[in-house]
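Apart from one protein chain that is not included, each protein chain of the complex appears where it belongs.
Presenting subunit A:
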Amino acid sequence: MQMPGVIAPASGAPAMNHLDPVRHVRGESQYIDDVPVQQGTLHAVVFESPLAHGRLRAIHVADALNAAGVIRILTAADIPGENQIGGIVPDEPLLAEGHVHFRGQPVALVLAETEHQAQAALHLIRVDIDPLPIITDPRVAAAQGELIVPPRTFRIGDSGAAWSQCAHIFEGEAETGGQEHLYIETQGAYAFPTEMGGVRIISSTQGPTAVQRHTAHVLGIGMHQIEVDVTRLGGGFGGKEDQATPWGALAALGAFVARRPVKLVLDRMADMRMTGKRHPYSSDFRIGLDANLRILAYEATFYQNAGAAADLSPAVLERTLFHATNTYFIPNVTATAYSCRTNLPPNTAFRGFGGPQGMFVVEAAIVRAAEALGVAASEIQRRNLLRENDLFPYRQPAEMCNAGLAWDTAEQVYDLPKLRAEVAAFNQQNEQCKKGLSVMPICFGISFTKTAMNQARALVHIYTDGTVGVSTGAVEMGQGVNTKIAQVAAQTLGISPNRVKVESTNTTRVANTSPSAASATADLNGKATQLACEALRERLLRHACTEYTLHYEGLDIRNEQVLSAGQPADTTWEKLVSSAYWQRVSLTENAHYATPDIHFDPVTNQGYPFAYHVYGTAYTTVTLDCLRGTYTFDAVRIVHDFGESMNPAIDQGQIEGGAVQGIGWMTMEELLYNDEGRLLSNSLNSYKIPDLYSVPQRLDVHFLETPGHPRAVLRSKAVGEPPLMYGIGAYFAVREAIRAFRPAHQPTFSAPITPEKVLLNLYPALAPTATSAVVVSNTAVA
């Protein structure tokens, strides 16, 4: 069997690349819009609310219904079940009813014979809406009591009492903007009515079960009547965790009502207008240090801009609190977070899931302190790194803690003093250009923080010819999870990965799945696959004992050969499988995995929520053109804790891609809404993500040598989200460069640091609008 995707690895570890790209490069991988269109298919487009808040009095569809090709126009009144798709809080109708709460909120669904006809009919729909006041600012929402859920506070020690111990106390504000996911494949679904009165949905979703559950609820039928199938996504990044659901449910509603297949694929601008993004945050911080720069106390208040409905915001909010102290040990912490309801599309999961927003604030606090005290921020960072068994504010100890190891390794591998000297020398010699260097250590907890979600199942079939089909709840979206699952199966069974096919993710084969999210997909589904394959392997070896009269002890399968006490036995994988079938031995196994040991009490906000933590350190160097306010990143140098990477090629790709996505969030990706709640950065020409030329010229990834973690699949740690937070270093590097040019100036902690903000900070005297930080307090307390 030929396998063009396999190359010899540089490191000598598993010889396997990502398996999917072999099809991607030939254009043969199928996404929603590539599914051959079934005869009779209707095309759906969504009519959106033109206002951000108001009382919806009437929807006029008569003209649109008369338009060519239009078959049906569905509104909330056509929903047979409950008009509700809220995941955590039931506060989100599928189609607006009574009120509209954000611009872009789905109001009606047009079904027509062609997409062009459906689009044309959109312009003929009118709505009567009595406008209501619009809130876009989370602090305004909080002041008015517009909260999605009650505020949460994580607390350890007694920060109130600790201030008196501090030699230095600093306060400030920090803001981070939202981020559009910009998966290149837009949201979409294709639904087919089934003969049993249900619906089969091909969906571009990270959460097939969420689509299934909410669709069943909306249609008023059982979940068993809804089948959701996912082959792969053209990018997700969290944007298709909960927010693939409306499009799946709408397509299904159309198919259910019209009894014809319904295809719904959002165009780019509709996707940008209608879907939620990474949560913007506005935060207050207060940090206290002793004379030795040890952080004694930290208080933070986070105002999360949740948008108009809960979506995943409460869980995102919680993760902000989990990561409020990043990779530092702080004995006295009080961190409070408000999930604020505004009239924007409901914001949602995005790689990092609130963690990056929390980490930005503590980094800002440290930098604020360092600038005031005239020391390098890295000095404060280093002195406060987590050590073994230090407690996080949620009382989990840092076990197998690699914070110090990652930090020290980076210093050695990349020679931090030399890098600093180079920057200083450059800045000495150059007037127009200045360099900045930042150090960004990270720590990220792996597991769904809602403990119950940390479960997965795998269904493994061995066919009589020895080939293997694996079904799990994992969704392939570019992260390489299918390759890792194939590796686990092949390695556990002792066979070539060429024999293994990872099937589409389908709710009828593997039910009640958690979404592919929280970086935990490979761990959960990989471990379940491992359990299933171990059971099959044992069953086959037991069969071999009787069939070939061998001793069970010392039996093994390696490279498709059965070994007995290390010597080839008289059977191979293929023969063994075939003979097992004829002896009526089951060749199918369904295994269940639930992460052991983890628990968390959301009332006390204490527990052991994470299977393990991932650590790392990044150095970012930037060159700033102080004439034009533009910048280029010279290098990002990373030391990352992969554990025992099971696939270095895939894992390195996750680090590179994650870091660049984080840099985009911190630099050019500026999400702009006006006061009416209208998205201004509403297309790829006005919302910019990194292109080829804007990424760091050099991006080094050093694999930290550690024994890995037993709760990670094959001791290979989760790798999806953590690298995004290296991108935070980009903000602080640019800030350093600004201060190299204008040392007395203290820019506000406001990301993204666009060329506009840079220039206004380089020349604050020429910019009438204030850009410098309002220093609330800089009091040294005796």
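The rule is simple: a residue touches a chain if its C-beta (ideal position, glycine included) is under 8 Å from a C-beta of that chain, and two chains touch if they have at least 3 such contacts; residues count from 1.
Here, contacts and distances are computed from a predicted model.
Asks: Which of "2Fe-2S iron-sulfur cluster binding domain-containing protein", "Raffinose/stachyose/melibiose transport system permease protein", "Lipoprotein" or "Protein translocase subunit SecD" is the UniProt protein name of the chain not shown?
Replies: UniProt lists the chain left out of the view as "2Fe-2S iron-sulfur cluster binding domain-containing protein".
Asks: Among A:A96, A:I557 or A:C626, which one touches the chain that has been omitted from the display?
Replies: Candidates A:A96, A:I557 or A:C626; residue touching the omitted chain: A:C626.
Asks: If you put the missing chain back, which residues of subunit A would it touch?
Replies: So the residues of subunit A touching the missing chain come out as 2, 4-5, 7, 17-18, 20-31, 33-34, 36, 116, 119-120, 181-185, 232-237, 267-268, 431-432, 477-480, 626-630, 632, 649-650, 652-653, 656-661, 668, 670, 672, 680-681, 683-686, 688-695, 699, 754-756, 759-760, 763, 766-769.
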